[in-house]
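Just one protein chain is left out here, and the rest sit where they should.
We call the chains A, B and C, going by the order they appear; numbering starts again at 1 in every chain.
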Amino acid sequence: MKPELQDIRSQFPILNREVNGKKLIYFDNGATTQKPIGVIDAESQYYKELNSNVHRGVHFLSTQSTIAFENARKSVQQFINARSENEIIFTKGTTESINLVAQSFTSLLQKGDNIIVSRMEHHSNIVPWQLACKGRGLELRVAEITSDGLLDLQQLASIIDDRTKLIGIAHISNVLGTINPIKEIVAMAHSNNIPVLVDGAQSVAHLKIDVEDLDCDFFAFSAHKMYGSMGVGVLYGKEKWLEKMPPYQGGGEMIKNVSFDGTTFNELPFKFEAGTPNVAGTIALSEAIRFMQAIGIENIGKCEHELTNYALAKLTDMGNINLFGPIQNRSSVISFLLQNIHPYDAGTLLDKMGIALRTGTHCAEPLMKFFGINGTMRISFAAYNSIEEIDYFLESLHKVKQIFE
Amino acid sequence: MKPELQDIRSQFPILNREVNGKKLIYFDNGATTQKPIGVIDAESQYYKELNSNVHRGVHFLSTQSTIAFENARKSVQQFINARSENEIIFTKGTTESINLVAQSFTSLLQKGDNIIVSRMEHHSNIVPWQLACKGRGLELRVAEITSDGLLDLQQLASIIDDRTKLIGIAHISNVLGTINPIKEIVAMAHSNNIPVLVDGAQSVAHLKIDVEDLDCDFFAFSAHKMYGSMGVGVLYGKEKWLEKMPPYQGGGEMIKNVSFDGTTFNELPFKFEAGTPNVAGTIALSEAIRFMQAIGIENIGKCEHELTNYALAKLTDMGNINLFGPIQNRSSVISFLLQNIHPYDAGTLLDKMGIALRTGTHCAEPLMKFFGINGTMRISFAAYNSIEEIDYFLESLHKVKQIFE
Amino acid sequence: MTNIKERSDEIAANFSVFDDWLDKYNYIIEIGKSLPVFEDAKKSPSNLISGCQSQVWITAEYRDGQIFFAGDSDALITKGIASILIQVLSGASPNEIINCDMSFIDRIGLREHLSPTRANGLNGMIKQMKLYAIAFKSKHETII
Partner (left out) sequence: MTNIKERSDEIAANFSVFDDWLDKYNYIIEIGKSLPVFEDAKKSPSNLISGCQSQVWITAEYRDGQIFFAGDSDALITKGIASILIQVLSGASPNEIINCDMSFIDRIGLREHLSPTRANGLNGMIKQMKLYAIAFKSKHETII
């Protein structure tokens, strides 16, 4: 193993543990990544030294907590290259970020308007729109995909009309690893004055995100999928939209003045942050960003790319296997099926061999239906995974095949 | 200091720290409590040993995480004596819990129906209802209070009519310390078939909560105000209501089946839990419950009661002070004003003396308006506070008075 | 005739000879193969246990105070587990099933399958089988 990789791995306490008597091999990074000790410690240090509620207190701990919290906002802003801190809304996760837009943005629309999402979306970028469409009399249209798991841009162009008010699209598919051509989609959408929401849950830990370059209108992601804590998410939104949108949740923080005669709302970003935020988790997110930047997000991407190519080649060689998703220009999520072996059976046995991977529908049932399957096995890599782990995994997969033969 | 109290204090690392060169005296517990080491460690141990996404994985870490997460639900259920785990919904805080009900429950109502909240509510139990009422054409009515800060039950009875569909009321006022007569209010409401939502943010760390005994329909609280982590809250709801209510947010976890033709929702409690939950924080909440139960919630209440009575008596003796809220049957939140001294001035200097208290409107502007003031100073106690701290605080307050004389 | 306790003890005893997880799972898969053929017609949505990753169907019949289960799954491990449950519970009375002690699952080392994870079907199967028992009890036994 390369010394740099050893350095990275040594920061993750959980990677030393055994499960079922075997060394843990964690290939379920698409679901959630593991946390480096810096992130874990940032959170516990916060509780040991600084814990306090933010924004409203005059006392030392509150002031220091507020500074740290707002500095975290600044880190996120810089990390994704947003124009202003006002464009960074803290939520509890990608799902909430999308729900926020789905509820608040659609309140500006008229009955009969339509929203487009793609066939390959995670349920979190489908169901919020279904709920909003039902509530407001909007139509939900589906951008279709090709059999190799790419977005069908022609079909997309064909379903856009002058009642189309938003396009929601995953940056990277959590099943196929497809990297969608966001800039192209944004250009197409903007030429029709349609804003684009990008579900960045699967991209933020793997690609350099530059929202100014992507020019998307909204970008949603979760800290827990990028080495950060659970319970923290981000919604990036262009100020021009966020200014127009009504508040989502009501409560403390998001108001300017409250009275029973009429309440006025706070400025951005606070207008969308009701209630006590997850200060500790947000500070830990800025530590996760620091972790990624120390390695270099491009380096992470490069290593993952090597792992992915290696695994794809070896899996193909193995035979009797169906691979889903594109072969090139893809992310480090690999979905596959062993012929005649149920993913649940294989996953259960691989777990006994210490390998954590995901089996099932991956919260993407419409995509499963498209391929006519009930689920896949999925491995997904992060900065700390190694070729050696893939080799062990492949060996184990061979054993599983033998067991079921 | 009593040895039991020393034992408790020693579990809170932050209490050893100095701020502004003085030993920290933390009297801002109404905003958020400090965290015992058991809670802090529970969260970091989770990330070091068990971290994984829940509910859908077949692998060891996912299974163990799910067990720990669902056990935490069980702890909460037992802690507040709910009938079933299906009645325990995890949210990100009190504010979100109330927003969930405000949006989902009101979708069942008709234009012209009304909701009642009290004059002494925190903004988090006002603004969500204002937003929902505006969106759905409902009326928001105000239950008034008396000058000694008690709910005016007669006036409340007088504003209930057959279009009243819900009453939202704080268990304990975060400004006045008033303990509202929930059982009486619930009896009044239920005799009119009206459900009651109790904002328990300020009671859950101080009183034994028994939702079956209170017989309220909803009960909302935040982990961070009861020795737990930030970013975790609970909504208790009677199953009969939760079953009727539509989902609030859409996404993973909360669905049974998703398709573009129609999506079906999961069973309780998952129907209301979209997206990856804050597993670590939720497990830490069960540790916070264990912490409170080890001391005994009645013992905590008794000690806080002593502190409160002591502080109230000494503050009254001091003279030139206005105290707000009832004198008896009250919680450990004390709001006051020094005559002719602005709370911000006093708070700023007390901070220099190491004392963390809160000044301002406490997110209760309608209540401030009622008293014709712009804010108060507020001290609020937790299990680890001591008579010695109050003595130091009183001394410091004397100094502040001298400075401004 | 044996009762639930005896049948589950027997299964637990069979499992106790394995100290290797692989042997145990091979045995589970074998047990699955012993299940009588389950016609495709019965693989209907109403017989499907919802929420698990593999498809598993369970049906039940009531005859003279006893319940007889049948089932199938598209995953072999799940099928094996279904088979174990069917072997243990078939032939028992509704009351026995409603009140039966499932701790043998722990003893045969399948506790991990009892987790609240919805991915696996064990909890769902047990729940469904008990629901059948409740339904048959209220249908037949109050009449008798």
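Operating definition for what follows: a residue touches a chain if its C-beta (ideal position, glycine included) is under 8 Å from a C-beta of that chain, and two chains touch if they have at least 3 such contacts.
What you are looking at is a predicted structure, and each value in this text was computed from that prediction instead of being measured.
The shown chains contacted by the absent chain are A, B, with contact judged over the whole complex. Checked against the hidden chain, the listed residues B:9, B:342 or B:369 yield one contact partner: B:342.
For the chain left out of this panel, the touching residue among A:256, A:302 or A:398 is A:256. Only one of B:36, B:57, B:149 or B:375 touches the absent chain when the whole complex is considered: B:375. The missing chain lies against chain A, touching residues 54-58, 60, 62-64, 66-67, 70, 256.
Seen from chain B, the chain kept out of the figure touches residues 20, 342-345, 348-349, 352, 359-361, 374-375, 403-404.
Methods note: only the chains that are shown with their structure count from here on.
Look at where the CA atoms of chain B average out and do the same for chain C: the two points lie 44 Å apart.
Between the Cα centres of chain A and chain C there is a gap of 38 Å. Multi-chain contact residues of chain A (touching two or more other chains): 20, 344, 348, 359-360.
Contacts with at least two other chains are made by residues 53, 119-120 of chain C.
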